[in-house]
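This part shows subunit A:
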Amino acid sequence: METNKPGRGFWVTTAILAVISIAGVLYFWLMPSVEPWLPPEGGHPGDQVDWLFRFMSSTAAVLYTFVVGYVIYFAIAYRLRRSDPPDALGVQVHDNAKLEIAWTVVPTLFVILLSILSIKIWYVLQIQPTNGLVVESIGRQWYFTFRYPNVNGEVTDAMHLPVNMPVTLNLTSNDVIHSFWVPDMRLKADMIPGMINTIRFTPTRVGRYQIICTEFCGTGHSTMDKQTMVVQSMPAYLAWYHDWQQRNAHVSNAIPTVSSGAISLAGGDAAAGRTLFSQKCSACHALGPFEQRIVGPGLRGVLHDESHPELVDGDEATPADVAKILQNGYTGSMGHMPNQAENGLSNNDIANLVAFLNTLK
Partner candidate 1 sequence: MNLVQIEHVLAVAGGIVVFVVASIALRNDWKTPGMDNQVFKLMLGLLALGGVLAALAGLGVIGKA
Partner candidate 2 sequence: MAVVSIPGGGEVDQLYADTRELRLQGFLLFLVSDVVLFSSFIFAYLYLRNSGQGWPPPGIARPPISLAALNSAILFGSGATMHYALENFKRGNFLRYSSLMLWTILLGILFLCGQGIEYTTLYFQDHVSWAGSGIFGASFFTLTGMHGFHVFCGICYLVVLLLQSVHGVYDKNKYFGLTAGTLYWHFVDVIWVVLFSIFYLI
């Protein structure tokens, strides 16, 4: 019967494995960039994700080196040798309390540490600045469109962003579930019809980055990676933005802030409102009955629906109240609707929209 204690070979192997795993740890911490493993990093908080990747990879390197090393070493060192009788038995140990406690407690501590670090970085993702540029992206079969503040119409080619400016990106979908992913920014959120998901980040490197849909969305899903996120310097961005605004100027006279006080609804033009609706509202609202939700409810008969005498804010359905909601936006049980500034609506636009909505019966 062999001894119950590990022999010299075991400790030598352990030492070799320790050296290899330390090398692994050093590699993952000291490598100048994560680029062999992840795409180049293009912004904040992607750098945080990279940090977590380094941490997890280095600990995984330790664990995996030891598991694989021991499997191979044991299989060779403790194999049944030709000199052994065929019915030779191994060392009959059943358990070892200390060892078992150790390999329960150490991974538990590691799990706690990993949880703390992950939560910390998760928290960084949650507290990204909200005061920057607000862009909306809508997933469609099979392309993305983008909306910018104070501009009507949707950008359908590329998403332009200024460098070093925090971005709030509101995502939704027009048909099935898509997912918005820019590998270089390390961030992703699903675009789900009927919901708005938000991601916030700050691009820090000028360049063109691929935008990829990562949720299967139909036959064209494979081709939904052709659009790019163009991160440019502030002047270049502004030039693009103003050009884009100019090209859409015939639709609206954009205003920067939420106006205070009641909006005059006199002289609202229903026809202009209809055009505006298809540009500004139709991503989230259908013209069907209330039940037909996209993000918000269907708006047919919003002012003339006997089964809905009240609007979401609890007030009576009057043109003035509709205008108030358009002006201030809404956040509550039905979801979130951007306010006047975020939607880029002028007072005149609101009057036109209310006039249009009033015609729906």
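A word on the picks: all candidates are chains of the complex that A comes from, given by their letters.
Quick note on the criterion: contacts are C-beta pairs under 8 Å (C-beta built on N, C-alpha and C of every residue); 3 or more make two chains touch, one makes a residue touch a chain; residues count from 1.
Computed from a predicted model, the values in this text were never measured in an experiment.
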| item | value |
| --- | --- |
| In-complex contact of subunit A, chosen from 1 or 2 | 2 |
| Complex interface listing, subunit A residues touching candidate 2 | 290-291, 293, 297, 305, 307-308, 332-335 |
